[in-house]
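Below is a structure I'd like to ask you about.
Only one protein chain is missing from this complex, and each of the others stays in its spot.
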Amino acid sequence: MPGAVWVIAEQWRGGLSEVTYELLALGRQIADDRGAALEAVLLGSGVVGLAESLGLADRVLYADSPAFAEPVGEVGSRALAALATERKPTVVLVPITNVSWDLVGLLPARLGVPLVNFCMDVAAVGDGLEARCLVFGGKMEVRAVPESEPVVIGVLPGARRADAGRSTKRPEVEPVAAPAPETCGVRLLGYEEPEAGDIDITQQEVLVSVGRGLQGQANLDLAEELAELLGGAVSASRPAVDMGWLPMTRQVGKSGMLVKPKLYIALGISGAPEHVEGMKDAALIVAVNTDPGAPIFNVAHYGVAEDLLEFVPVLIDKVKEHKS
Amino acid sequence: MAQASVLEIPDLTLDGLLATPAGRELLSCIQCGTCAGTCPYGDFMRYTPRRLIGMLREGFIEEVLSTDDLLTCVTCYDCWAKCPRGLRLTDVLLPAVKEQVLLRLPEVPAELQSALANTMRYGNPMGESPRKRAAWVESAGVPVPILRDLGRPVDVLWIVECYTAYYPRGQDNARATARILHALGVDFAILGNEEKCVGECARLVGEKGLFDTLREQNAATYAKYEFGSLLTCDPHAFDALAYVYPALGLSRPVDHTTPFVAARLDALRPLLTKDLGYKITYHDSCVLGRHNHMHDEPRRILDALPGVSLVEMTHNRDNTICCGGGGGGMWLDTFYKAKGYPRLSDRRVEEALATGADVLAVSCPYEVPRFEDSLKVLGGDDRMVVRDVMELVAEALAD
Partner (left out) sequence: MKTLVLLKMVPDVVEELEVAGDGASLSRDFLRLIINERDENALEQALILKERHQGTVTVVAPDAPEVDDVLYTALARGADRVVKVTGLEEGVGSAEATVTVAAALSSVAGLLPVDLILTGCQAIDDLDGLVGPLVAHQLGLPYVGIVTGLDVHPGGMGRCLREYPGGVRGSFELDLPAVVGIQGAEKPPRYVPIAKVRAAMTSGTIETVAGSPPGALPLRVVEMKKPEVAERAEMIAGGLDDIASRVCEILAGRGLL
């Protein structure tokens, strides 16, 4: 049986990230295809409970130590490299997120093994692997084959549905002693919460953006409720700012902020070039506009040609339904 | 009345400029303050031309150069037009001082910075692909020959310029112009993807190195071909080509589309058959209007359109109100807003709305987005549309 497929479970502030389950779903498929075991590896402090929720894995290796309480690349990469050297997994899946990004670079460097980055999908092909990756800012898709194993794979969020990575099964859970380095030159002193005052829309993963089609400040509640449900913030086109509905810090566009969120919902925004300049690189753009010919639909991925005042309340209900 | 004319000493820095007799004449100001009084941003500008010259004379220039105050100048040519000494403030003194400001500025406003960097790298301030510069031609509806492909001399080389080539509403102007040139049977061509920004706004905002680079590149491109004259839809490009490029040896007649068409109205008139039924008010742009005094040409054209009535705004001709987009103002909106300055285009559009006209006619490509946006903010977009004079002419042409 070939060496195990590893999924590096992402733990931050007491919880597991959704992306962990996406990686489990992907890892399950690779492991099954090559007849290997799927192991989730979790570093943390007091994380036995979390380990047990990773039921899609055959086994969960968890290292419990105050040293692993916070995800610090220097610490985690040393512990994981030592563990991998001992256990010899052949494939190590690491999520591409702010939490895990340093691991994506450090782990293959420490192990001296290849990295395949920006992966959307990985398949077992013959004895080896083939990865589909998005490079050059999503402008090209490549199929890449690592020349040797073990290999570390940086996986983009959304490779699989998180639902497919959940299981009610209780996995075999194995505590492991991963070495926590005494000193690694890097110490996390603490976290700084986002400053009170206005939010920085360039830092948001989800933006619900309003334009003149919102018709008045009174309707802002709708956008705010939707944004809150999606874990994001409200941004705006320039006229919406000029009319005083929102402060200037929320303006997207040429003379506002350039934003690249994972999701940009444009409500009642026509898609003037000055606006589009600021948001065209968002990963997913959904536009709601009564005018099916509005230029915003030239940059959006999905379009809804409906009155936003009627549509958004329905959408809010559906999102709530989905979440419960 | 001040007259636009060729710059004899365009290559000098501020120091060099002030060392020449012509340059020192710039200091012969009588400190009357007309410039400050007439400046649309005079209430917000610390170093108005009057104070600037005062500081220069007293040797306190570093104080001026170490602030971003002069970015407030939108090169509207108002001070230039009204200065009783006829000093070349807007086109000579202010750019030379701004050049020194830009060299010292610790932080160039982000929007301006990206426009300048884009112009250097891509030849247009929007950062669009140079390979798409002529993409609009496909939708022109009439053949628009590219000079390189044509392989023969042409009468008129049309410099389309950035906003007209790339900006969706600017392309409406480009398509209209192409149709009109065809209707007139003009032997013309464009440079296509070889064209680059002419650079006048870079020059007026003080980015002289960028302007020089563009001018060298463009002059080399133009020199590859044979053509009779230059034509452009952009007043800023017109100014640069007519008054600044000649110092580098480019001496070909230059025209702007508005005077060009006005001069050919007799040939065009029989073709203008469609009744437009518009009430139009015309906005004189600072450059075409105040700087070049081309006030009658656009009005003659509009008068010739069937079913059109013209109304004037309070401020017209040499007294026009600046749209705020010149000399880098196009990329300083946030900078001005953060400082609490009013948006000049709003003032202009308020005046336009007050005429009761349903079309605001313009002849500068910057004005279309500026005025359309102001109409939205002021809630006047249900009553008035903005159209370039060329768009209106093309609309009146028989299909």
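Read from first to last, the chains carry the letters A and B; within each, the first residue is number 1.
As a working rule, a contact is a pair of C-beta atoms (placed from the backbone, for glycine too) under 8 Å apart; a residue touches a chain by one contact, two chains touch by 3 or more.
From a predicted model like this one, the values you see are computed outputs, not experimental measurements.
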{"item": "Chains on display which the left-out chain touches in the complete complex", "value": "A, B"}
{"item": "Option from A:E141, A:E174 or A:D221 whose C-beta touches the chain left out", "value": "A:E141"}
{"item": "Among A:D33, A:D121, A:E225 or A:E306, residue touching the chain not depicted", "value": "A:E306"}
{"item": "Contact residue for the chain not shown (choose from B:M120, B:L332 or B:L392)", "value": "B:M120"}
{"item": "Omitted-chain contact residue, chosen from A:D102, A:D242 or A:E274", "value": "A:D102"}
{"item": "Touch list for subunit A against the chain that is not drawn", "value": "12, 18-19, 22, 70, 72-74, 97-99, 101-102, 104-106, 108-110, 113-118, 130, 133-148, 157-158, 161-163, 183-194, 199-200, 203-206, 230-231, 262-263, 283-287, 292, 297-306, 310-311, 314-315, 317-319, 321-323"}
{"item": "Residue ranges of subunit B at the interface with the undisplayed chain", "value": "99, 102-103, 105-108, 110, 113, 116-117, 120-122, 127-131, 206-210, 212-213"}
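The rule we apply is simple: only the chains that are shown with their structure count from here on.
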{"item": "Subunit A residues within the subunit B interface of the complex", "value": "212, 238-239, 242-243, 248, 254-256, 272-274, 277, 295"}
{"item": "Complex interface listing, subunit B residues touching subunit A", "value": "111, 126, 167-168, 331, 333-334, 337-338, 369, 373, 376-377"}
